[in-house]
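Every protein chain except one is present and positioned as in the full complex.
Labels run A and B following the written order; every chain starts at residue 1.
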Amino acid sequence: MSKTSKLFQSILILAAVSMLLAACGQPAATPQATSAGTQATAPVATNPPAPVTTDTPAPLSGGVLTIGIGSEPNTLDPGAAVYVQEQFVLISLFDSLLSVAPDASLHPGLALSWQPNTDYTEFTFKLRQDVKFHDGTPFNAAAVKASFDHIVSPDVLESGGKTLLDDHKYLETAVIDDYDVTVKFGASYPTFLSDAGRQWLSISSPTALALYGKDYGRHPVGTGPFKFVKWDAQSQIVLERNPDYNWAPEYASHQGPAYLDQVVFRILPEAATRLTAFQSNELQVVSDPPALDTISMSDSGQAVVATFPNPGIPAIMMINTDKEPTNDINVRKAMILAVNQDELAKTVFKSLGMPAYSVLSPTTWSYDEQAASLYHYNLDQANQLLDQAGWVLNSNGIRVKNGKTLTIDYITSPVWEESFNELLAGYLAKAGFDVKMRSMDDAGIASEAAAGNYSMLYMYWTRADPSPLNILFLSSNINGGSAYTRFKNDQLDQVLTDGNTQTNMDLREQDYVTAQRIIMENALVLPLFTVNNVYMMTASIKNFTFDLEGYPWVYDIWMTK
Amino acid sequence: MTTYLLRRLLTSILVLFGVSVLVFSIIHLVPGDVVTAILGRQKVSAQQEAQLRQQLGLNDPIPVQYWRYLSKALHGDLGESIRNYVPVSQAITEQLPSTIALAISALILALGIGFVLGLAAAIKHGTWFDTLAMSLSVSGLSIPTFWLGLLLILLFSVNLKWFPSISTGSSFSALVLPALTLGLPETSVVARMVRASMLDVLGKEYITAARAKGVRESMVILKHALRNALIPVVTFVGLQTAYLLGGSTIVETIFARQGIGRLAVQAISNRDYPMVQGVVLVVAVIYVLINTITDITYTMLNPTIRLK
Partner (left out) sequence: MTAEPIAPVQPRIRIDSPGMRVLRRSFRNRSFQVGFVILVILILACVAAPLITHADPDAIDPSNTLLQPSQIHPMGTDGIGRDVLARFLYGGRLSLWVGLVAIAIGGLIGTTFGMISGYFGGWLDAFISWITDILLAFPDILLALAIIAILGPGIVNAMVAVGIAFIPSFMRLTRSNVLAVREMSYVEASRALGGSHLEIIFTHILPNVMRTLLVLITLGIGSAILAGAALNFLGLGAQPPTPEWGAMLNAGQKYIRQGWWLTVFPGLGIFFTILAINLIGDAVSDAVAGTVVMPKTK
């Protein structure tokens, strides 16, 4: 199976939500994450962020770039998309109303200018007049309306975009004239402008939407720098340059059509297979390569490595506070203390890994140092806590209390890094936990998660803003939502709710700092490691950069011969 | 002959009927609620859930559902993937050629090498060569496909870098390692079979008679023995389709090769039941058809069977 990695790609980032960057337009809101955006050097994420653009000769046009990816998208309809691997492809096919630069600043996209009303329920956009879709359909206000209406239509069962629109009570898109349009919501939506820059809300050809109907996800038609050519199931997705492309964001390193003739996404679920394909020159870029090989190949100069440390919620275990034995806070504390995050990250990801100690990663806005310093690996202390809680070691090295064993029911997915799973189980076993792993796919995990049949559940969430905490910890999300710790606390609910609507940034930050402390003090999560996007590429790949959320910005890439 | 043919065809149709019932049942044998399993983590309103239930036709009585499944399947409609909404029949049509290319290359390899090995061992019966060939063949039979694949990757892709470790399409270099992996155990079976049946035939009276008449040994082998020894090998080809189609699941997984075997494995881990049903049904139907054809061919080649 894979390294760091499949994590990033295949796990459902439920991420359906709001507030990409509540602090949109405030550069301070996205600290280190942005500078790392152009880091394409040695494997260590903390290496000097030397942008590669300067020392290279004039960009060359042409060539086929083959990228090895681990997971296949379910759809290429942006309105129906949820997963990371979908947005990875969509970014090259589609444009959005706005463009969000790697530093989180907003720039014109398909809209030249925009104007929200005072309570952030209506947004008026002035559209570009020189854009046409890959199928020749002109881009105009009707296309915007068709795209947004499509997202909320029954054709789309559930998606990231649908959640965004539904949560803010999308009313309608009013066409003022051909190139002026107003999007209306029933609820205040202060982060709509930055959300409107994401792949989920990008604009589709109304002709194609009508033509393909439910099948549109297999025949995407956008305005992006690349056109869709074909999709061979389980094998590859092929895109080709859009020669008419002349509306790149102003922060892009060039204008006009993309450099590459073609982009091929090869779907290779096994990390080892992606590596071999890279070594035999079948791939020029590998997403989530196996850590060991990546480091050795980078050290020997056979490959260039680019990493993107994701802000947001790092890889954590959400501990079920509603089920024995993890309903006992001492058991949960013991779990955190028993795991050596530092060693875990180094063992599994080598120098590519970074341990996590809190519910937010350090690159996230409002990250609180104090919450992250509550627990330090200490097996003795873990054992002590368990002893005090009445869990007695039996002859097999497993703790027992009142005839019940200290069992941790851990559902894993076959796509996850197995050695991290087993390593985690190994640490817990040292403290006398009996970890029972069950391997299931996403759908299986989903139904068990909904039913509360787990002791801990794996989670990570990439966002520059701490807002995913709301989805994962608001007690109103326990049933039917993703509050998998099933923890009820009025103060936590209150600060999270306030943090979601507060417009005063200082107060908002204070809300999220409090939230982090409550979460860690109650030992609701077992932090594991920061999630990094890792890409390995040949030296012929130039100008490889990341967008705000760590998706490779293929438009600007070019290749030496 | 006609009666035999009709009976044989009737049996096959009955079996196919049973296969369809069994495959149809998969979705109903799943413990728990299949709709919950499909929807998974997506939070869906009760209304949408009911809609999906309706869409899958789960509200109808089971016989009605079966009838609908069967009549659709007979028209080539195997439903839609619940993961990416691709028609199952389309996915299978896309993946099948790759599996067939693999299976045929493996078969050619097995027949070619196995035949020569078995024949030589039979002619040199009792010599060191015979012992060596048979030792090789029992080893070939004992080596797990998935291990063989890994060893071949280790040797030819990682160390020697002769062939790619991922395999796409039907080009020679892409097929070599997968075909070797899939075909080696078969080679052993062919070698053993050819040897056994040659030895059997060589001991027959008419061979002794031919030798007594002074026919040259090479002629004895080529003209008399070989032809008769071939009959069981012909049957073997048909029977091994099952193995080849089944073995493709593992070989395709190791070499990340497109094909219905890998499609099946992924569909299982994705709980994509319509896809699982479709692949299993198609493979079983292919298998039954090939078996029927083999049986009939065999009967025609060997008329004594008909008397039974």
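By definition in this document, a residue touches a chain if its C-beta (ideal position, glycine included) is under 8 Å from a C-beta of that chain, and two chains touch if they have at least 3 such contacts.
A quick note: this is a predicted structure, and the numbers were derived from the prediction, not measured.
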Quick one: jot down which shown chains the absent chain touches. A, B
Pick out which of B:Leu56, B:Ala133 or B:Ala284 touches the chain that's been left out of the picture. B:Ala284
Please identify which residue in A:Ala233, A:Leu344, A:Leu406 or A:Leu474 touches the non-displayed chain. A:Leu344
If the hidden chain were put back, which of B:Ser81, B:Ser98 or B:Thr145 would touch it? B:Thr145
Only one of A:Leu60, A:Val152 or A:Leu292 touches the unshown chain, namely A:Leu292
Any idea which of A:Ser419, A:Ser475, A:Thr497 or A:Asn522 touches the chain not displayed? A:Ser419
Which positions on chain A touch the chain that was left off? 1-3, 270-272, 275, 290, 292-293, 340, 343-344, 346-348, 412, 414, 418-419, 421-423, 425-427, 429-430, 437-440, 444
For chain B, which residues touch the unseen chain? 11, 14-16, 18-19, 22-23, 26, 29-31, 138-139, 141-147, 150-151, 153-154, 158, 185, 189, 192-193, 196, 242-243, 245-247, 249-250, 253-254, 264-265, 267-269, 271, 273, 276, 280, 283-284, 287-288, 291
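By definition in this document, only the chains that are shown with their structure count from here on.
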Chain A to chain B, mean C-alpha position gap in Å, rounds to 41
Residue positions on chain B within touch of chain A in the complex are 32, 36-44, 48, 83-86, 91, 94-95, 153, 157-158, 161, 164-166, 168, 255-256, 258, 262-263, 266, 269-271
Would you tell me which residues of chain A are touching chain B in their complex? 12, 14, 72-75, 157-158, 214-215, 217-218, 232-235, 268-270, 273, 276-277, 279-280, 282, 414, 441-447, 449-450, 480-482
